[in-house]
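Let me begin by presenting the structure, written as structure tokens, before commenting on it.
Heads up, one of the protein chains got dropped from this complex, but the rest are sitting where they should.
In order of appearance the chains are A and B, and numbering begins at 1 in each one.
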Amino acid sequence: MQPMIHARLKLAWKAFELNVDLQLPGRGISALFGHSGSGKTTCLRCLAGLERADEAYIEVNGVVWQDSRRQYFLPAHRRSIGYVFQEASLFTHLSVRSNLEFGQRRTPPRERKVAFEQACELLGIRHLLERQPDTLSGGERQRVGIARALLTSPQLLLMDEPLASLDVPRKREILPYLERLHDELEIPLVYVSHALDEVTRLADHLVIIEQGNVLASGALAPTLARIDLPLAQEEDAGVIIEGNVASYDPAYRLLSLHVPGTALHLRVTHAPLAIGDRLRLKVRARDVSLSLVENDHSSILNRLPVRVGQQRAADNDAHVLLSLDAGGTPLLARITRFSYDQLGIHEGQQLWAQIKSVALLG
Amino acid sequence: MPLDANDLAAIWLTFKLASLTTLILLIVGTPIAWWLARTRSWLRGPVGAIVALPLVLPPTVIGFYLLLAMGPNGLIGQATQALGLGTVVFSFSGLVIGSVIYSMPFVVQPLQNAFSAIGERPLEVAATLRAGPWDTFFSVVLPLAKPGFITASILGFAHTVGEFGVVLMIGGNIPDKTRVVSVQIYDHVEAMDYLQAHWLAGAMLVFSFVVLLALYASRREKPSWS
Partner (left out) sequence: MRMKAPRFVLAILAAAVTSSGAWANDVQVAVAANFTAPIQAIAKDFEKDTGHKVVTAFGATGQFYAQIKNGAPFEVFLAADDSTPAKLEAEGDTVKGSRFTYAIGTLALWSAKAGYVDAQGNVLKQNQFQHLAIANPKAAPYGLAATQVLQKLNLTDATRAKLVEGQNITQAYQFIATGNAELGFVALSQIYQDGKITSGSAWVVPAALHEPIRQDAVILAKGKDNPAAQALVDYLKGPKAAAVIAAYGYSR
């Protein structure tokens, strides 16, 4: 696929250097993931024009925003972006309505694609319009901030850890709205985060940034399944599987999910969902165990035939990380070195994977 | 009426001087304050110090240097003469120039503080919402800095009303042109005309008190929050 967002950025500050070449898809959510200080926010600010990299080439949907070789720099207010800051940063001298209208009014009418009503509806803020920002909760403020950014009908939506300043209940409050954005709008979104759970839940494309460099960049599922990345070593490491609801058994409240293009079916208990609904599941590496034969006498719901791929030492001597192929769907498994040796596991071997639990990400 | 025609003329002149000075200072002081609040240039220190000088210098020192500078051999004097304006010492325009310099820190510093308090974020937000720099200044910075502008106006006006040393040095005590209230009071005292001095000084005292009261009241009304 031809990348729609291309950003080559190089800058050097006192104790920090950034040198990245980002190629992001022109649709869906691209997550810039990394620890604090890795440079992901700086990338975002460069994209927005809030920061000016020493050497930069930025092109979005075929329009050049910055080219340092030609001394060209499109200032932030001329870039078609919507930016959501970590703190909502609403204008305290304006009502919620005036905050929302601020950007919309400054967008030429023929470029206005997001209607005021639509944005209010999408973020559920219609009842807040006449309030002053200081009377809103943190979550409400952030929703207004997102709607305000949307109302400039941007070609590119940028979010800098929009959930980082919120507590867990507020995060839960906002996440569904972000998913709706993803599903209902065609605006590409670059999302900066250091929280793996947000990224796995929202992103389509993942860029891992470390110390000012791009460590990996690719579609979310295959990137998460790479055992050569430090991400695979994390406590929470695992893969993402996306599929459609194939059937539902109300007697057992059991939902069967089919991964398109494969023979893979996964089962999970859940409230009823319509057949065909798209779902995202997370399978953690530590929840996958391996067996030489299919074990019919187990309570475990999901047992899949897999082929062993590469192996890699885990962060401690006692464990081994394995990459598995379940009929075209990559999986990660984290097992003890003892079992690895006992079972004589080797690359190319056919085994049975037992998935102890599956997390539904919505 | 305890205040005679001369006193009233002095009061009117003082009001005119303070109003005009405040207006000019708001226009001139805003960009200076903005620059001081945001620049990273090494010039920030020196410029800030120059603006603050009238805070520490005795007004007579400022007045004396202005007398030299605006005189026929001074820099300002040479400039005004070259422009065909003659010299501005002993004129209302001279007083305005002197007052602008003398009251500068009282306008620039509250504005600078207000601008600094706003911080970078609202400006960045405005830029991402497609507002250009001027647009941002008028639709975001000005409203957010409103308390600073109120403080600056009140302080600039009041400080000019209370100006004495500078006017004494460059005014020449000309009725309707340079004889402001503070000089008129001094005149009365010098002439041992204490009753008249009392009336005028009392009026000034009440005025200053009311102004400061208004200032503090306006500050209490709007507690700041971020």
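FYI, a residue touches a chain if its C-beta (ideal position, glycine included) is under 8 Å from a C-beta of that chain, and two chains touch if they have at least 3 such contacts.
Please read all numbers here as calculations on a predicted model, not as lab measurements.
Q: What are the shown chains in contact with the chain that isn't displayed?
A: Checking the complete complex, the chain left out touches B.
Q: Touching the absent chain in the whole complex: find that residue among B:Ile62, B:Ile154, B:Leu168 or B:Val181.
A: Candidates B:Ile62, B:Ile154, B:Leu168 or B:Val181; residue touching the omitted chain: B:Leu168.
Q: Please identify which residue in B:Leu68, B:Ala117, B:Leu142 or B:Ala203 touches the non-displayed chain.
A: Per the contact definition at the top, the residue touching the missing chain is B:Leu68.
Q: List the residues of chain B that touch the chain left out of this view.
A: Residues touching the hidden chain, for chain B, are 64, 67-68, 70-74, 86-87, 89-90, 168-170, 172-174, 183, 186-187, 189-193.
Just so it is clear, only the chains that are shown with their structure count from here on.
Q: Averaged over CA atoms, how far is the centre of chain A from the centre of chain B? Could you give it in whole Å?
A: That pair's centroid distance is 56 Å.
Q: Okay, in this complex, where on chain A does chain B touch?
A: 48-50, 75-78, 81-83, 85, 87, 89, 91-93, 102-103, 106-107, 134, 148-149, 152, 158
Q: Per the contact definition, I'd like the list of chain B residues that touch chain A in the complex.
A: Against chain A, the touching part of chain B is residues 121-122, 124-133, 135-136, 139-140, 143-144, 146, 225-226.
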